[in-house]
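Only one protein chain is missing from this complex, and each of the others stays in its spot.
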Amino acid sequence: MQATFTVSTRRAREVVDITRQVAAVLERAGITEGLCTVFVRHATAAVVINENADPGFRADLVTALDGLFPEGVWEHDKVDDNGAAHLKAALLGPSEVIPVTGGRLALGTWQGIALVECDGPRERQVIVDIR
Amino acid sequence: MQATFTVSTRRAREVVDITRQVAAVLERAGITEGLCTVFVRHATAAVVINENADPGFRADLVTALDGLFPEGVWEHDKVDDNGAAHLKAALLGPSEVIPVTGGRLALGTWQGIALVECDGPRERQVIVDIR
Partner (left out) sequence: MQATFTVSTRRAREVVDITRQVAAVLERAGITEGLCTVFVRHATAAVVINENADPGFRADLVTALDGLFPEGVWEHDKVDDNGAAHLKAALLGPSEVIPVTGGRLALGTWQGIALVECDGPRERQVIVDIR
């Protein structure tokens, strides 16, 4: 089954935990074993899996991406002025796949699923596919 | 079902849109809902999803990867002189998974699927799995 939910981001660049929304779709799907795919339908946002407890880590990810991809030096900036955002999203990728075991996401203790906003604030559509 | 197609790259480093080839495999598969996995069978090429319209972005991705991984400073260069190409491919990864919804790839408006050539020109084999 598939379901879509929306994330309204609040800043230009931020990391938003979406583990609860994904887990809610899994609960409705009601499967015991399988795969859960999370996909964001945008070219300036990404999905990552990492540290779920410390907000400091989410700030670090924004800082690190800013360091790797400076603003204002890209060809694409002539078209849309968000070249760095596209590069960050391309590098991180729009999706993650998580095994489902015993009816639950088989995440480790410290792993959460997060949407990475690179050019917000915007409404972001996230598809969850469970099978 | 699975299908393989070949991409003949023309330069040492370039980004080649392959959305049309992947969509053609999906059309033959004829499924309504599922997952489409795109996998490149090489260690110096990658698959990414991002901006599909502006060729400037494709040039930016090449430039950005060159900046992150300089040439000629790697252990692997002693063996094969393409260490930077392997690192770029490892970071981007060989595959992407895209939900299929209503018989179509559930890509966002600006998302395309691209092969990233890091050590060409070469013939690159791409597997598409749809289920």
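So that you can tell them apart, the chains are marked A and B in the order they are listed, and the count of residues begins at 1 in each.
Note that in this section contacts are C-beta pairs under 8 Å (C-beta built on N, C-alpha and C of every residue); 3 or more make two chains touch, one makes a residue touch a chain.
For clarity, every value in this text was computed on a predicted model and none was experimentally measured.
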item: Given B:25, B:49, B:64 or B:97, the one touching the chain that is not displayed; value: B:97
item: Missing-partner contacts on subunit A, residue numbers; value: 33-35, 48-52, 54, 56-57, 59-61, 63-64, 68, 91-93, 96-99, 101, 106-108, 110-111
item: Contacts of subunit B with the absent chain, listed as residue ranges; value: 2, 37, 39-43, 68-69, 74-76, 78-80, 83, 86-87, 89-91, 93-95, 97, 125, 127, 129, 131
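By our rule, only the chains that are shown with their structure count from here on.
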item: Subunit A and subunit B: spacing of chain centres that average the CA atoms, whole Å; value: 20
